[in-house]
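With one protein chain held back, the other chains of the complex are shown just where they sit.
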Amino acid sequence: MSYADAILSATKIMLKKNKDVFVFGQGVDDPKGHYGTTLNLHKDFGNNRCFDTPICEESMTGVGIGAAIAGMSPILVHQRMDFLMLAMNQIVNMASKIHYISDGKLCVPLVIRACIGRSWGQGAQHSQSLLSVFAHIPGLKVIAPTTPYDVKGTLITAIEDKNPVIFIEHRMLYKNQGLVPEGYYKIEFGKSRILSKGSDITIVGMSFTVVDCINAKKLLLEKSLKAEVIDLLSIQPLDINKIVISVKKTKRLIIVENDWINCGISAEIISRLVEKYKIKFEVKRIGYLFTPCPTTAPLEKSFYPSPEKIATLSYEMITKKKNWTPKKIKTKEIEEFKGPF
Amino acid sequence: MSYADAILSATKIMLKKNKDVFVFGQGVDDPKGHYGTTLNLHKDFGNNRCFDTPICEESMTGVGIGAAIAGMSPILVHQRMDFLMLAMNQIVNMASKIHYISDGKLCVPLVIRACIGRSWGQGAQHSQSLLSVFAHIPGLKVIAPTTPYDVKGTLITAIEDKNPVIFIEHRMLYKNQGLVPEGYYKIEFGKSRILSKGSDITIVGMSFTVVDCINAKKLLLEKSLKAEVIDLLSIQPLDINKIVISVKKTKRLIIVENDWINCGISAEIISRLVEKYKIKFEVKRIGYLFTPCPTTAPLEKSFYPSPEKIATLSYEMITKKKNWTPKKIKTKEIEEFKGPF
Amino acid sequence: MTIKKFNYAKAYYLFKKIRSTEEKIIEIYESDVIKSPVHLSLGQESIAVGIALASNKKKDIVFSNYRSHAHFIAHGGDYKKMWAELFGKESGLSSGKAGSMHLGDLDINFIFTSAIVGSAISEAVGYALALKLKKLNSRVICYHGEGAMDQGTFWESLNFSALKKLPILFVCENNHLAIYSEQKKRMKTLNICKKVESFGVRSIKIEDNSTKNIFKYAHKALQGIGKNSQPVFLEINTYREVDHVGTNYDFELGYRKKDKQQLLKNLNELNYLKEKTKNFLQVEKKISKEISDALNYSYKSNFPKIKHIESNVTKE
Partner (left out) sequence: MTIKKFNYAKAYYLFKKIRSTEEKIIEIYESDVIKSPVHLSLGQESIAVGIALASNKKKDIVFSNYRSHAHFIAHGGDYKKMWAELFGKESGLSSGKAGSMHLGDLDINFIFTSAIVGSAISEAVGYALALKLKKLNSRVICYHGEGAMDQGTFWESLNFSALKKLPILFVCENNHLAIYSEQKKRMKTLNICKKVESFGVRSIKIEDNSTKNIFKYAHKALQGIGKNSQPVFLEINTYREVDHVGTNYDFELGYRKKDKQQLLKNLNELNYLKEKTKNFLQVEKKISKEISDALNYSYKSNFPKIKHIESNVTKE
């Protein structure tokens, strides 16, 4: 099952299971159904359970919050993470605080799905990630699944969670295939996933950069170096323990942020490691270049982390040598993508 | 001169110096003149140079950007930082990217003044700081001055800067007095300020927490411990060098974030220290509790960092003992404040 | 569909209770037991009273904003807990975490309010959507100032409520002021109802503060909303007596003149209701007692325990 189908599957299961669940957002009932993730839901479940909205992110988020307060479980879908900037007031000032302000009497079981764009000239305004901006705000949960299996399980958990969940998908993952159970299952928030075991270095990825990390791990095998790759998965709450255990073993850490680094989640991870745990370790961050994302292909390419960058840096950290250039690896998700969005 | 008067003074100087400067925002021309910082500017300079706006933060930010593109130097004033959440689209998607998208042909010399609220029951929606959210975005500058001297000099720099500057003031600082030259002077961005020299521990504050740090330093003197206190001042660009030099000396660091800690600027500082510099040091972060800000006084008080918390933690880090409770110190800014906003 | 009759005694009780509450707040504010900003409703009482009397306390849902004392009391929120909340006490509506700006009481479906101008309007609309999806025949009442209509979200929300035919009554309390900023400094056209109509929502303008009038229009509007599932918009002219925030008059600031007529009009309305209330003395006694009971309760209550600060950030 593909990542997109896994989202569709989770949504259908929950629409069936709970009559209070509904899906709304720009284009969710259109012929493309948000990359297939909401395809034909309006036909299967009716226009009350899946409907299009005007282009007004602030108020539609408010509508979702209001419906959630009233006991519904809305899923609000955004074509791009960037558009959430229009809804920050509702997310930061309202959704995240209502449970607290009411001292527990109200809650906001709202899922906000946001898709990170990338590649083939998305440009500065259709490519932002902004994970850590949401992680900064108490009262929100932030989830960024990478695999079809995880996206389905965490989406079901998100829908059943009683809090606002920022559910972060990645455009480049929608077509990826994986083993996904047909039925209902949940994946607990606050748990990362160890994708490969290794003792030379710990490489932490999140969202799409997990793909880069896995590819980097493969490159490193050429040099017989074994990387332990962790998919962060849950951005808030954060599963610091898995990283602690891994870094205690490897003594080396690279965090590949699917975002700009400054004040990012990788900084948070490093700080927690340093503040609390007396581990001696070496660490590097890789992330988006600290510029807006350029449109033209060659610049866009160098804007992003890559398996080669990760592998090279890993090699240098482990061996203290600079004498290796890994072979070029093809990131099929990126290279096969021919737009438009 | 008070902090508020220093802002007023900087603004007047710039209104005189440059006919393209204007001030706008809700209530800037009202009888209170945004805590005195814009008082009577509309009378002195006319309604075209200082004017009130409708309550629509998103579009007024856009208006500021548009005017800035056209060669003006607008200063947009917000009563609370929280209200900027309504303008995030303009700030993140537009202001920060226009220079880049146009490859340098356009620029956005817009100053966005935002006031952090605190104390006397401001509650969850009038007390946010969100410094690091802005620091996360390339293309923005973020400044948070603490002293009257700095607020004047950095505001003049901000107005003359050709980029969007998020200029962060703190409600509890407006009345504070300090020595401020009458005339025009600038303070360079990207420079922190060492407020007191010491060798036992480095304490970094920002915005209002600098006051706490200074008070903590005084408490520590009781135990003959000498803290080096740094006022971060420039959040983006960050002056990491001063901190490096200080921590190399003290080997101990406390960062007191005027904000929630998660993915904050303190995490960024720690990460830069760890990633690049081979210093052995111990570090702790103090900041807002990771909850929305409660209204009732006793909870509100424990929500914030305090001189006692900082001093106690410093003592423990330095001496490795837990046998000291510093005397209570009066933070006059907080205790004398009787609202309303 | 039953036609409610306007109940003068109830109206007097509520109007007087709101006014007395605000006066009591003014009286004790100096003593600093309410350590928090308050936005008083003095001058605007008739709106809350008229609307509340027209509404169905059991079923209707109320959204308001930081200026909500009048609404809260009129709609019958827990009075003692309200006071305790103002005092920041454990026994308050939100254990003191909320304060005056965020009152709420789910027993009367009074949703905890927001202090960000305009931000609860889309939520009110979302709640109305939920009512419709759940086929409940309740209605949402959404109070807001004319200042909130400066915000684009108002127009987005209005459009959506009309598009989806939602059961919601917008109540615009037009006091022509946003803090110290006059309506005409912020809006090119002052004919609010015309704008609202052009978005496809029926609108009614009520020029004065007759509680009965407001009741009548609201009653009819609410019945229509229930029957047709269509939003309705009421604009009600009103007058803010004191400062935007805090407990003082603000005339000496000079940005507006004291409008004696307006001040009188409101008192006249109160007196008119009083005259129509036979047992007004009993009513007044009842109010006095309620106030002193609530104050006692609040003074005696404890502050929340410090550790409570970390509870209810997220729901398990």
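As written, the chain order gives the labels A, B and C, with residue 1 at the start of each chain.
Operating definition for what follows: contacts are C-beta pairs under 8 Å (C-beta built on N, C-alpha and C of every residue); 3 or more make two chains touch, one makes a residue touch a chain.
Given the structure is predicted, the values throughout are model-derived calculations rather than measurements.
For the chain excluded from display, the touched partners among the shown chains of the whole complex are A, B, C. Residue in contact with the omitted chain (choice from C:D150, C:E241 or C:E269): C:D150.
Which of B:M60, B:V283 or B:L299 touches the hidden chain is settled by the complete complex: it is B:M60.
Of the candidate positions B:C107, B:I194 or B:I329, contact with the unshown chain belongs to B:C107.
Those residues of chain B that touch the chain absent from the view are 20, 22, 48, 53-54, 56, 58-72, 74, 89-90, 93-94, 98-107, 138-139, 141, 162-163. Panel shows chain C; residues 150-156, 159, 162-163, 186-189, 191, 194-195, 197-201 of it touch the chain omitted from the view.
What chain A contributes to its contact with the hidden chain is residues 26-27, 30-32, 52-56, 58-59, 82-83, 86, 120-126, 289-292, 294-299, 302-303, 338-341.
In the analysis below, only the chains that are shown with their structure count from here on.
Of all chains displayed, B has the C-alpha centre closest to the centre of the whole protein C-alpha set. With centres set at the average Cα position, the gap from chain B to chain C is 36 Å.
Each chain gets one centre point, the mean of its Cα atoms, and the points for chain A and chain B are 31 Å apart. Chain centres here are Cα averages; for chain A and chain C they lie 41 Å apart. Touching of two or more other chains is recorded for residues 95, 97-98, 102, 114, 116, 152, 313 of chain C. Listed for chain B are residues 58, 82, 86, 123-125, 290-292, 294, each touching two or more other chains.
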